[in-house]
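Below is one structure, written out as structure tokens; the observations come after it.
Omission of a single protein chain aside, the complex is shown with its protein chains in their original locations.
And then chain A:
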Amino acid sequence: MKLSIAWLYPDLMSTYGDRGNIIVLTRRCQWRGIETRATQVTLETPARELAHCDLIFMGGAQDRQQKLVGEDFLKRKGPVVKDMVEKGIPALFVCAAYQFVGHYYKPYRGEKIAGAGIFDLYTEHPGDQAKRMIGNVVAELISSLSSRVRSDGDAISFGEIASSMTPRNDNTIVGFENHGGRTYLGPKIKPLAKVIKGFGNNGEDGHEGAVYKNAIGSYFHGPLLPKNPYIADWLIGKALEVKYGKEIPLAELDDTLEWQAHDSIL
């Protein structure tokens, strides 16, 4: 078996240890004998190279870097990513990328910045006096996702995945958040998790992240996947399923250390 992972803008959108997500996806495939290649897709890379990837990742950025990415993503890579997400290709968008796949980002001063419109959400920055949302975070996956996601396609629920792929009963996700923008979800997308500790999407509605088809958006870095290995496996599982047209069971790995690191945040 083979998987090809697209890593979008590794030199521009990789600020908060985002590379960790790629390392974890790659290693967890390799440990299971799945041949894996991470393709670095940046400004100069033709968009067609994206199209034969099986899994997409895009991470956080500083403002200047995000501006540099802006036009390329909106005009060239974004539409391709949108098609792929619609087809069920699994994806992970973290921090700036999470904001970027929404409809728009409104800074506290100046014009709205258009997003790629892949996710039904928007982000607003309430002003430079508003507190940045910073700190260790814990959230619980929303298990009621199951039927809704399933009716939308062939996706399995996160709740089910969380308990079926790990010997644990809880389905918490842990990470670190650091964002000024507040993200609000529209009716066509579901929240990923319920915040237990921290702020999440906007610090108001108690939700964190978003899930649409097989694509996840989240403010959690830390990075997200190392300490939440079952989410990594869910993405890998989905990628294989879409590519080979059938559910492929993943060999279990020894995740003792992963869960020790996870539990140290709870």
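FYI, a residue touches a chain if its C-beta (ideal position, glycine included) is under 8 Å from a C-beta of that chain, and two chains touch if they have at least 3 such contacts; residues count from 1.
Keep this in mind: contacts and distances are computed from a predicted model.
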Protein that the absent chain corresponds to, by UniProt name, given "(2Fe-2S)-binding protein", "ABC transporter permease subunit", "Hydrogenase-4 component E" or "Lipid II isoglutaminyl synthase (glutamine-hydrolyzing) subunit MurT": "Lipid II isoglutaminyl synthase (glutamine-hydrolyzing) subunit MurT"
Residue ranges of chain A at the interface with the undisplayed chain: 11-12, 14-20, 23-24, 27, 43-44, 62-65, 67-68, 134-136, 176, 178, 221-223, 226-227, 257-258, 260-261, 264
